[in-house]
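A single protein chain has been omitted; all remaining protein chains appear in their positions.
For clarity, chains are labelled A and B in written order, and residue numbers in each chain start from 1.
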Amino acid sequence: MLDVRTCASLSEAAGILSGDRQAMLIGGGTLVMRDVNEGRLTEGTLVRVTDPAYRQMSVSGARVELGAGVTMAMVLASRELAYLHAPARGIGGPAIRTMATIGGNLFAATPYGDFTVALLALDAQVVLQAGYGSGRAMPLEDFLAGRERGGQGLVTAVQFSRPQNPSELFFRKIARVKPKGISVLSIAAHLPSSSGRVAQARVAYGAMAPLPMRARGVERVLEGKALDQPAIQAAKQAALEGCRPATDAIASEWYRREILPVHLGRLLAGEPR
Amino acid sequence: MAKLPVQFRLNGSDRATFVDPSSNLLDTLRRGLGDFAPKYGCGQGTCGVCTVLVDGEPQLSCLTLAVTCEGKQIETASGMADGPNLQPLQEAFMDHFAAQCGFCTPGMLTAARALLARNPNPTRDEVVEAISGNICRCTGYEPIIAAILTAASAPGARRA
Partner (left out) sequence: MATMEMRKEIFADERDDNLNVIGKGVQRQDMPGHVTARTRFFDDHAFDGMLHLKVVRSPHHHARIRSIDVSAAERAPGVKRVLRGADVPVNKNTLLSLINFGKDDEPTLAVSKVSYKGEPVVAVIADSEAQALAARKLVRVEYEQLAPVFDVEEALKPGAPVVNETYPGNYFEYHQRFDHQKLRFGDVERAFAQADMVIEERYQMSPIEHAPTETNGSIAAPEHNDRYVVHSCAQGLFFSLGTTAKIVDLESNRLHFIGGTVGGGFGGKVDSLTEPLAVLGAMLTGRPVRYVLDREEEMLYGSPRGAERIYVKDGLMRDGRIVARSIRSYFDAGAYTRLSSYAAIKCTAHLPGPYWIPNVSSDVYVSYTNRCPSTAMRGFGVTAVDFALEVQMDRLAEAANMDPMEFRILNAYRDGDMKAHRRVAKNTALIECVQVAADRANWPLSEQARRASSLGGGAGERSQIPATQLDARGQIGRPDSRSGPPTQVLPPGTMRIPLSKQPIMDGARDGRATPTQVPRYEPQPVAPPPMPAYQPGSQAYQPPPAYAPPPAYQPAPSYQPPPAPPAPPPAAPSQHGAVRFSTVFGTRRR
């Protein structure tokens, strides 16, 4: 049967997770409780963290750090994080957002995990704590690549540089159900501009591969360009580079491939969905 | 596995019960405490029929571990009416025929209540967003949206 351990400190939780292969962290519960309710998870220990540090946000400096237990509702309540409101609002309805955490979103299986796509575009780092040691930062992309293997330790926070101009972070979630449904795909793009030209573009997709992915082809063709018609055309042509979308209950692989360049083009051109 | 005690305030009354460690709040309310207002619809956070307020915020009780509710304020739709007196929101649901089978209604009322507590004068878009996690298979939503907008403009609506 399942047991629950409540940990007052992050290091205690990290210690249990390192020492017990059947231990699993429960954040907001939106992923783990589904497996409990449907009988997939019947053995082991659910580890719960009540450490205030787990839900801490430092948002005013140049380097932003969000505790892994910060919820989507907390992001939406923060004026300083306005640039992340669109991806946070894309997660579920209000009740889900009261519960769902940033840390949990890093583990959400495709086609879920839209907030992580925005974090990829911000070039975020994941802070991991293994055992009772201190935390170490790892690029989000590397973390995702090793996610299925597990055993990387407890995710305690994510960090990223605050966008200098918040209006340069774009996010689109494409769903068939209005006002919202599960992603057909999502796109996040951080397009800092320097004297009218894109510098260090970061573009990421959700649901276009088994994991949230960076769109390196798009980043490459946009680098150093003004966001004009030819550049957008080139970006659309490079849009599908590296994509491996799935056919699932939400959309077919074909459909995802067809619509991605269209929505990327609209996002870059500042057109509505 | 030993059961764990849990105590919280449910619709204004102190309640205590024993739960399995992995019990969710939904089962605890329904089978432990006999409050059948929140329903089971999916167990996976898709339908919203189990929505309750935890410390005033909407939460899905099927995805909430019961033991995490120790000491909290839980409110369900069965605590909305004051004796025979209905809240404006409940009356508006009646007037607008905002329920057919009635299964989603407790969750809808709770989601709407959370919205109106925070935002007494919502726009239509805000109402739609507030119930976007609640599925209704009968009404097509329009009567529900109309009811919530009516309740928001009713005198005394702030009580909701």
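FYI, contacts are C-beta pairs under 8 Å (C-beta built on N, C-alpha and C of every residue); 3 or more make two chains touch, one makes a residue touch a chain.
Since the model is a prediction, treat every value here as computed from it, not as a measurement.
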| item | value |
| --- | --- |
| Options B:Ala99, B:Leu116 or B:Leu149, residue touching the unrepresented chain | B:Ala99 |
| Residue, one of B:Cys42, B:Leu115, B:Ala130 or B:Ile148, that touches the chain absent here | B:Cys42 |
| Residue numbers in chain B that touch the chain omitted from display | 20, 22, 27, 30-31, 34, 36-37, 39-44, 46-47, 49, 76-78, 80-81, 86, 90-91, 93-94, 97, 99, 101-106, 109, 135-138 |
| Residues of chain A in contact with the chain not shown | 1-2, 36-39, 42-43 |
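Note that only the chains that are shown with their structure count from here on.
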| item | value |
| --- | --- |
| List of chain B residues in touch with chain A within their complex | 1, 4, 20-22, 24, 43-45, 48, 51, 54, 57-60, 62-65, 67-68, 111, 114-115, 128-134 |
| Chain B-facing residues of chain A, complex | 1-4, 6, 26, 28-30, 33-34, 36-38, 46, 48, 73, 89, 92-96, 98-99, 179-180 |
